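Below is one structure, written out as structure tokens; comments come after it.
With one protein chain removed, the remaining protein chains of the complex are shown where they sit.
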Amino acid sequence: MTRDVALIVGGGPGISASCARLFSRNGMHVGIAARSPDKPVLQDLEKTHGARRYACDASEPEAVALLFQSVVRDLGAPRLVVHNIDGRVPGIFRKGIAEADPGMAFATLRNSAFSAFLVGQQAARLMRENTPGAKGTKGTIIFTNASAALKGFPASGAFAMACQAKSGLAQSMARELMPQGIHVANVPIDAAIGWTQEDGTRAHRLAGTTIDDNMADPDYIAETYLQLHRQHRSTWAFEVVLRPWVEKW
Amino acid sequence: MTRDVALIVGGGPGISASCARLFSRNGMHVGIAARSPDKPVLQDLEKTHGARRYACDASEPEAVALLFQSVVRDLGAPRLVVHNIDGRVPGIFRKGIAEADPGMAFATLRNSAFSAFLVGQQAARLMRENTPGAKGTKGTIIFTNASAALKGFPASGAFAMACQAKSGLAQSMARELMPQGIHVANVPIDAAIGWTQEDGTRAHRLAGTTIDDNMADPDYIAETYLQLHRQHRSTWAFEVVLRPWVEKW
Amino acid sequence: MTRDVALIVGGGPGISASCARLFSRNGMHVGIAARSPDKPVLQDLEKTHGARRYACDASEPEAVALLFQSVVRDLGAPRLVVHNIDGRVPGIFRKGIAEADPGMAFATLRNSAFSAFLVGQQAARLMRENTPGAKGTKGTIIFTNASAALKGFPASGAFAMACQAKSGLAQSMARELMPQGIHVANVPIDAAIGWTQEDGTRAHRLAGTTIDDNMADPDYIAETYLQLHRQHRSTWAFEVVLRPWVEKW
Partner (left out) sequence: MTRDVALIVGGGPGISASCARLFSRNGMHVGIAARSPDKPVLQDLEKTHGARRYACDASEPEAVALLFQSVVRDLGAPRLVVHNIDGRVPGIFRKGIAEADPGMAFATLRNSAFSAFLVGQQAARLMRENTPGAKGTKGTIIFTNASAALKGFPASGAFAMACQAKSGLAQSMARELMPQGIHVANVPIDAAIGWTQEDGTRAHRLAGTTIDDNMADPDYIAETYLQLHRQHRSTWAFEVVLRPWVEKW
């Protein structure tokens, strides 16, 4: 029996690493693409879980096309693709619209939304050639998204643009591709994301909080992604918003 | 180790039966409440899965209070409660607003939305006394809902009222109860629901269709409910819309 | 030239009074229905603006049918109907779901959502017989709604049910009736509503605020209603959320 191939675009110690570990433990071949594929967390994933690393600037059409060709050649056609690029340029936040830097706004839109388009396009091209699996699915494309996909926050117009652009793309793709057997999902994480670091401390702990699970745990986000991938095609979820129990909304 | 208790309010051969079977197979004690608890499908669930049957008109405050008392006495305090009452009165559909019967509209609102309030209230009272489980959850309350929760359809104002009322209740309860450790979820099924009947034919097959999985399969709906119940409290989903791959939306 | 007839269901010193004054000043015959039509504010509207007062419990089917008959007899068939009943029973707020009174929850649902159904139904029956006006409209039905129509707040499940039920009804009616030339609109007011009282002070001033226009002014809400009524049928708005400039959302 062949193993399913999963490709994670965007590589860091949070959701991407959790997905790589979980997908691998569940029998998939995992590829992970990042601008800097040599960062330690990705090297670790290669050693511990056999994840294959790819260098890719996902906002470049040719680079994304090449990435998918390489994955097909190395691992086979993917059945699960996760777009996990946030795209925020450092310094973009807490700037009112009057003070925001247009160049940074443009880069955010390009890094996040346009890369989602490119990755979604390549995934769709390959997946429509897949044979349906046990539950009727030819493939699953998941877009990680953020609170700003649900409502734009003050003083972060560029990020709101990028997140909602990604939602719009996901909706359009879902309505087009689901009747072709490809499951498309948009997953806004309405929370800060935390994870346990090597030294045992919790990354991204919010100032003044005393509990560990007031941030979304990426291991459980990955669990939701795997469940989405395994849903029977008679009952697909398109959008799942995940938030911690104590989150205000 | 004690077994979790699940209570399903509303009992028929679709989602309720699938939930009873799945929850039971996963080690839970199952109670199932219906106006007519003697219908064959429920008797079967008792025989095959040990589901305990309760007679209850869920739109009556005293009846709902009594139901929960009985369940606590018989099985223990529930950790999972599913409100699975549609509430549609026969004859309510395909009537324009000018021709609709006010009595039927009122009954639909009462059967569906008001019963959701009563069931949710009793569940909340009991669950806040539960100790948190392994993933931090004191209990899970799931409201089955329908497409009309997402947008009211022409010539079905009463049903749209009932479904959106249920969504409003679920939102209010989620925002109140989640920080207390109780997971509240609203699950609009954007589809006709089909299931395999005893004679092997498919219930609710849409006229003119040739595939089996163009309707939501209640076994997979139940699977999503179990996943919601088992989500870690750092990553709870409040609303999950389920629809078949071929559904128009 | 005949004067248009406007009927306002629900009568108090806020939106209803502002509507009565504005509609009257714009040449309409105005009827206003309330449980207690003898309250001073309504007597004043009769004296100053010729508004005709009707006693009506709008949650009673017969009473609503009778109201519309009386209005047709006295003033003519209405071309503009505003449902302006909030329906909140005193004491319903700030009660968690576990402590809320089921009887009050039921009364809120009945007073608000079911009365909207009854009023909308009678309006639809009459309006479809109207001839289209200059801008193609046979009639306009406006539902005043609240923030809870947009998202249920903690500890106010019953009100969230009622508001979202009203939204569902409005959507269903809009999608059915707009192609018949009847304009249906849902107007959630996302704010406390304030107005200038006889002694010159501002009603409902929020504690700790120092500006006058941090609450929705009912005179301007009425202005929006009149604009909705006068929209050309090629460009109808279904939902308009009104909120003060300083409101958080």
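Just so it is clear, A, B and C label the chains in written order, and each chain counts residues from 1 on its own.
What we mean here is this: contacts are C-beta pairs under 8 Å (C-beta built on N, C-alpha and C of every residue); 3 or more make two chains touch, one makes a residue touch a chain.
Here the structure is a predicted model, which means the values were calculated and not measured.
Peer 1: List the neighbours, among the chains on screen, of the chain that has been left out.
Peer 2: Displayed chains contacted by the hidden chain, ordered by label: A, C.
Peer 1: Quick one: which of A:Ala113, A:Ile142 or A:Val240 touches the chain that's been left out?
Peer 2: A:Ala113
Peer 1: Spell out the interface residues on chain A facing the chain that's missing from view.
Peer 2: 61, 96-98, 100, 102-103, 105-106, 109-110, 113-114, 117-118, 120-121, 124-125, 128, 148-149, 151-158, 160-177
Peer 1: Identify the residues of chain C touching the omitted chain, counting contacts across the whole complex.
Peer 2: Residues in contact with the chain left out: 136, 175, 178-179, 181, 183, 189, 191, 194, 213-217, 220-221, 223-224, 227, 231-247, 249.
Heads up, the rule we're going with is that only the chains that are shown with their structure count from here on.
Peer 1: If each chain is a dot and touching chains are joined, what shape do you get: line, ring, star, complete or other?
Peer 2: Topology of touching chains reads as a line.
Peer 1: Looking at contacts between chains, which pair has the highest count of C-beta pairs?
Peer 2: B-C
Peer 1: Among all chains, which one's averaged Cα position is nearest the averaged Cα position of every protein chain shown?
Peer 2: Central chain is B.
Peer 1: Between chain B and chain C, what's the gap in Å when you average each chain's C-alpha atoms?
Peer 2: Distance between chain centres, rounded to whole Å: 33 Å.
Peer 1: Using mean C-alpha positions as chain centres, tell me how far chain A is from chain C in Å, no decimals.
Peer 2: Computed value for the inter-centroid distance: 45 Å.
Peer 1: Give the residues of chain A that touch two or more other chains, as numbers and ranges in rising order.
Peer 2: Residue numbers touching two or more other chains: none in chain A.
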